[in-house]
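Below are the structure tokens for one structure; questions will follow.
Of the protein chains in this complex, all but one are displayed in their positions.
To keep things simple, chains are lettered A and B as they appear, and every chain counts its residues starting from 1.
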Amino acid sequence: MSNSPPLLKVTGLTKTFGPVVANSDVSFEVERGEILCLLGENGAGKSTLSSCLYGFYRPDGGRIFYDGKEVSFASPRDAIALGIGMVHQHFVLVPPMTVLENIVLGSRDSGLALDLGEARKEVHELCERYDIDLELDTKVWQLSVGQQQWVEIVKVLFLGAELLILDEPTAVLTPQESAKLFRILRRMTDNNLSIIMISHKLDEVLQSDHVAVLRKGNIVDTVRTSDVTKEDLTSMMVGRPVMLQAEREEIDPGETILEVTGLRIRNDKDQQAVKGMSFKVHAHEILGIAGVSGNGQNELFEALMGVRDTDSGQIWLYGDEVTHHGPEQMIKHGVGYIPDDRFKAGLVGEFSLAENAILGLQSNPSFADGPVLNTRRILDFAQDAIQKFGIVTPGPHARTDTLSGGNAQKIILAREFWSATCCILANQPTRGLDVGVIEYVHQMLLEKRREGFAIVLASEELEDIFALSDRIAVVFKGEIMGVFRTDEIDIEQVGLLMAGQRLDAKETKQDAHVTI
Amino acid sequence: MSQYKLSKRVEIGTAGVLLQAAVAITMAFLASGILLAILGFDPWEALDALRIGAMGDWESVQGSMVHAAPLAFTGLAASFAFRARIWSIGQEGQFFAGAMMAYFFTTIVQLPAILMVPLVILAGMLGGSLIGGLCGVLKSRFDVNIIVSTVMLNYIIVYLLSYLLTSRIWMAPGEYYVQSARVPKSSHLPDMFANTDLHIGVGLAILTVLAMHFVVNRTTFGFGLRAFGDNQVAARFKGINPKRMTVIVMLISGALAGLGGMVQTFGVDFRVSQTFLTGYGSAGLIIAVIAGLRPLSVGLVALLFGGLANGGLFMQVMADVSSAIISAMQAIILMFFLITSVLFQYRIKRVTSDD
Partner (left out) sequence: MTDLFQQAVLVSMFAATIRIAAPLLLVSIGELVVQRAGIWFLGVEGSMLMAAFVAYFSAVSSDSLYVGLLAGMATGVVVHLSMAIAAVTLKINQFVTGLGINLLASGLTLFLYRENLRAYDSGHIPTVTPFETVPITGLSQLPILGEILFDQHLFTYFAFAMVGVVWAFLYRTRFGLEIRALGENPKALDTKGLSVSRRQYSALAFGGLMAGLAGSVLVLALTDRFVPGMTGGRGWLAIVIIIAGNWKPLPVLAAVLVFAFLEAFQIQAQGVGVQIPYQLLLALPYIGAIIVMMGVKVRSEQPAHLGVPYHRE
């Protein structure tokens, strides 16, 4: 124990939402100049805890000490005044404004007039000190998500933070960008700043000094990082040993089911989002699409499902061209879609579970007699789905927006697996789910692969991609940087490709390493 | 640390909605009574006259039903569009257009009643859906905001009617008031039963309420409409074409409002004029919101508003209160409904809660 008090000390913190206890009796400390990692699954209460630490939520019980003095926060302003800064997982930036405007937003240092000169100098110094590259006059919407992360961090530093809370900071970064992030974080701790990092990614957790493991709102244990292994942490986090790798049996791929040739697509801002993609997916095959989100994946999936126009190129299904077929036809062709944002693109929140289970299939003779819905058969189908997929719900009439993310995702799986006959398009199918459901989704996808489906799987989690895919296509800025058999390539090489670097032809798996 | 805080309920249920509507209406009557008292009226006398006028005897109940029929149509028109989250406020103009189109047909064809009545009904639908469909096409093809196009057309239609009348194209020679000539007897909507004032427009309104309930809740089209209304993105992925849906909804919504104008003209007024047709569209908007966009409830709320309108006339005679208070009262009911809707969404709970 050092003589000076810890920078932050939390004792017995409790936070409830109605009947839901998000955090109960949480206690931990952060010393000056260290990185503490809060490790936990989705729903373990990590984000609620951090929101309490910087004044966005008010805890219901417990005490917080900062620099030895007890404090309480009425609003984030109080936390900021003390020197606590938060970097949110879902960035809170204003896209049409410049980087500099986003950074100075809300500060009053130079009075009423908006004089950015002084601020510009200060931000420059910060960037130099920590070796961060930022174009201050670029509009935020033009930045990649990785660059937006730097803006968020500088925003917090600009407010004078001594303690930075980072919520899942590497979720949107390539492996090399994460490595860079940790170098910068170390530079900060060398400058006596402290960092609380929230994560569920074990590789990154291992780079911290201490780990506090959260499970169901409680801190299960706080350990020194150097004393534990990945496997220890996983079982502490989940409460049981977890099979980290799904078993993917060797099956020879069959005939070509889906083929894309020279596809070009524009995004909502009328820019080229997909610049000439070509690939094939066979029966019994999962094609993984690796890439940081925002590199054309969404536009690609939208075009494949027929909801976005293509500029040029073709889409083929079993050798028949289906390029300008709308979503109704694509569903009829037997293509299923698992969207990245399930509540936005996959479900109707005001609908009941049963209605969502047949969304898009309402005119199918199985669920309608001519123009009239067959309520009986719809309910039966929903009841079946609840049982088969283990959906936790009061019943088929429950409103969908009351369900958890995992249960909502299972409705989509039930529906798409029922209607799809040849091809599944899965866009970030495990995003935001906890380990149990992730395992389940993986198993279901592998089962469909066994049955002979062609599956396209996009994921930011490279571990998922490697665990499930037969081949991996890496995308960057709307282009495919290469398609590889999974055993031909490793995570570092994929990371480089995701950042837009072409692999040296001579480079082999053995000598590839992180070089940024 | 214990606090009292509000937590949001997910759904308030049918009983909750009815209770809420009752509270809102009671509060609105109270507020109107206070307003009357401030202006020097005896609020009891005035509101009692309103009650007698609305439902004092069988005759006044029939009058209220007749007043309710066009309101049910505009209420259905608004609720149908809003259900798809299409913010059309064009019911007023479509109501005019329905009446005007039906009137136009009476000026060019003469048929026996058995054919004339169906003709004016169809013409009413045609008039309303032309205007509604135009706004739908403007949205789909040119991305013209539906609110803007419908409001502007409301004004434009009124000027068109004014032109047709003052230019004497539709006005009878020697007529003093700015109103059209009477429509031919053969086109009048006949009474449903002997010895009543209930013309078939009232029956048509009831049938339409039931039909819309079925369409919205039980058909594949209604399913698509509701999906589109709550989540356009998801609906699009599931095969619902937003442009096509917008045009279809606006055509149907317009036809409903147009039917209302036709019913009012050929069941009650037998002439068209701006004063005869004004106010039904905006009342329909209020009815739709209070009815929670549910067709069956639209029918009930329309009956309430029909009673208000009918009673208002009696109140003007008996208590000398300008019947203009009725449109004010309708809006007051809406405002109280909105406020109570928030209060009924929450219940007071101990312990904090954020949503």
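Operating definition for what follows: a residue touches a chain if its C-beta (ideal position, glycine included) is under 8 Å from a C-beta of that chain, and two chains touch if they have at least 3 such contacts.
Model, not experiment: these values are computed from the prediction.
The chain that is not drawn here is touched, among residues B:39, B:115 or B:207, by B:39. One chain of the complex is left out; on chain A, the residues touching it are 55-56, 75-80, 86, 88, 92-97, 101-102, 104-108, 111-114, 159. Counting the whole complex, the residues of chain B in touch with the unshown chain are 39, 87, 89, 138, 142-145, 147-149, 151-153, 155-156, 159-160, 162-163, 166-167, 282, 285-286, 289, 322, 324-332, 334-335, 338-339, 341-342, 354-355.
Keep in mind that, in the parts below, only the chains that are shown with their structure count from here on.
Across the complex, chain A meets chain B through its residues 16-18, 57-58, 60-61, 305, 307, 326-328, 331, 337, 339, 344-351, 355, 359-360, 362-363, 368, 371-373, 375, 399, 401-402.
Against chain A, in their complex, chain B makes its touches with residues 1, 7, 10-11, 218-221, 223-224, 226-227, 230-231, 233-239, 241, 349, 351-354.
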